[in-house]
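Here the complex is missing one protein chain, while the rest keep their positions.
We call the chains A and B, going by the order they appear; numbering starts again at 1 in every chain.
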Amino acid sequence: MWRRKASGLSATPRGAAVASTALVVSFTLVLASTARAKEPEDTSKKSASLETAVYADSDHVTVFTPAINGNVENVVDGASLHGSYLVDVVSAASVDIISTASRRWHEVRHAGALSGEYKPHDLGIGFSASVSSEPDYFSYGASGHLSYDLDEKNTSLFFGYGYGHDTIGRAGTSFATFARSLQRGSFLGGIDQVIGPSTLGTLSLGVIIENGDQSKPYRYIPMFSAAEAAKTPAGASVDYVNAHRLFERPLEQLPLARRRFALSSQIAHRLEFSTVRASERLYIDNWGLKASTTDARWFVDASERVRLWPHVRFHAQSPVSFWQRAYVSDGQPGFSLPEFRTGDRELGPMWAVTGGGGAKVFLGSSAHPHFFAVSLEADAVYTSYLDDLYISSRTGVLGSLTLELEEP
Amino acid sequence: MRSLAIVLVPLALAAALGACDPVHSDSVDALGGEAPGVRKGPLHRPGQPCLRCHDGDFGDPPEFSVAGTIFESQTELRPAVGATVHLTMHDGRTFDATTNEAGNFYLTPSELTPTYPMKVEVQARGARTSVKMSTTVGRYGACAECHSDPAGPTSAGHVFIPADGRTP
Partner (left out) sequence: MSAVPLVYCSVLALTVVACVTASSDSRVVETVPDRASFEPVSDLLDHRCGTLDCHGVSYRNLRIYGREGLRFAPDARPSSRTEAPFGTTVAEYDATYQSLVSLEPEAMSAVVSEGGASPERLTFVRKARGVEEHKGLGIWKEGDPEDICVTSWLRGRTDVALCKQALER
């Protein structure tokens, strides 16, 4: 027997960030459920969902992501388990690829995650582990966190640490022949605070320490003379760049260490028939990039079985300190080149606005209306690149369809 | 089910819109339309890079592995009918193709899947000797990809073999 459980979905614009939460293999859940059903008192709550997301944009990138997700709450008193598995099917012919007269490429990424928490009283402990694999990138990570409730659970403190390791390679080439390593340590601390009878706030600080060369092994940066660089316009076409660049076109080179800080806040307020949820994230790192991301959703209980929500998001960022639209090479005899050089638009100045919404319909029986639910979410994203070659804007659409089951 | 279709169809369309290949599309569009009076078939588009369209992609015409056109003159586009194109693969295999009335020849993957680099010799019909291409074919079996008109810094000009078979 299954019970309804709300499953939030956050729509993210790029293929690598499309997948959200995770599910346990449904067979395991069924097995656990069956085993539990034989016990005299099964207080666990089980849920599972199947999600299909599609992303496509004007830069000729398409991502198709099927995912399964499973949760078991209260396995034993205060314990819960969550698991997920997804596949990203990426097809890209973006301007970065076109600029080298290459054709569309296709790639598949597999990712799985498992997490759990045990919090029988005020003190809780949790863990998570994840792994992601694609032909030229392998990543794994694990984290642990503590949480502690105070003031009759009106306040909850949390702190966690995570470690991640990425192996960066080149498609079609074994990691033994070519590979770079990137290590990542993450700290997250914060506070959940009940602000009022219907209002919950969260404030957190995240710190990520990255060591390793995360330069893209496929990205070569066109070089210009000083005179040409000054004339090269934003959004210069592939043909323009090819005609005006120098013969030198070195590989991207990023700094070998990155320190990231993010201060996030979120507030949720329950109205009579709706819930408003808003968040703000301020980001800064030692590469000089500063960003602000504001997100808001308004969940409206249109009826007992229908929930609707509009969604808006705005993101703006400044470039990294070594960003140049057109990099300058001083040419012979010494080939003086910029020590740090990139063509990654995600490191340049940009802003993006997202608008969309979603709907969730509970289709269970009258006795258990939330046993089965269908969610549909769609967002459109417009991104403006303020100081880039090849492209000055991009429009994308992201949609997802989720089927959920929840034990009553 | 109907509501599901309403949802899935737009999603599928969105995916399809993002699925085009701009490099390929632009290069095909640049070839222009069919010549008046010449229908699609073995005699069409002489001198054009055959594998741009005959690349085996979904919805495209039958795939070719090696294809091209031989002309009789450097300055005119008279087809060299019945010329022999002798191919020597990197692994030592050889294959001969013969041009048709338009000067075209074409090979499907089932006939020949070349290993590169590939050497090419062309012999005019009835000639005793053949002319060797001074360079090799690197990785792409469409002659006109490199031998396009007009000749210039990026092209050797169309392939031609005089009727007497002498070195051009």
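List of remarks:
The criterion applied here is as follows: contacts are C-beta pairs under 8 Å (C-beta built on N, C-alpha and C of every residue); 3 or more make two chains touch, one makes a residue touch a chain.
This is a predicted model, so every value here is computed, not measured.
Contact with the undisplayed chain is limited, among A:Val76, A:Ala101, A:Ile125 or A:Leu271, to A:Ala101. Here the missing chain is touched by one residue of A:Val76, A:Val108 or A:Ala171, and it is A:Ala171.
Only one of the listed residues, B:Arg78, B:Arg93 or B:Arg139, touches the absent chain: B:Arg139.
Set against the missing chain, the residues A:Thr62, A:Thr232 or A:Gln253 yield one that touches it, A:Gln253. Remark: the residues of subunit A touching the chain excluded from display are 99-101, 150-151, 155, 157, 170-173, 177-178, 189-191, 193, 203, 205, 207, 220, 223, 238, 242, 246-251, 253, 255, 259, 261, 263, 282, 284-288, 290, 320-324, 329-332, 334-340. Residues of subunit B in contact with the chain left out of this view: 116-117, 134-140, 145-146, 151-157.
Here is the rule we go by: only the chains that are shown with their structure count from here on.
In the complex of the two chains, the subunit B residues touching subunit A come out as 4, 7-8, 10-12, 14-15, 17-24. By the touch criterion given at the top, residues 54-58, 60-62, 64, 91, 93, 97-98, 101-104, 376, 397, 399, 401 of subunit A touch subunit B in their complex.
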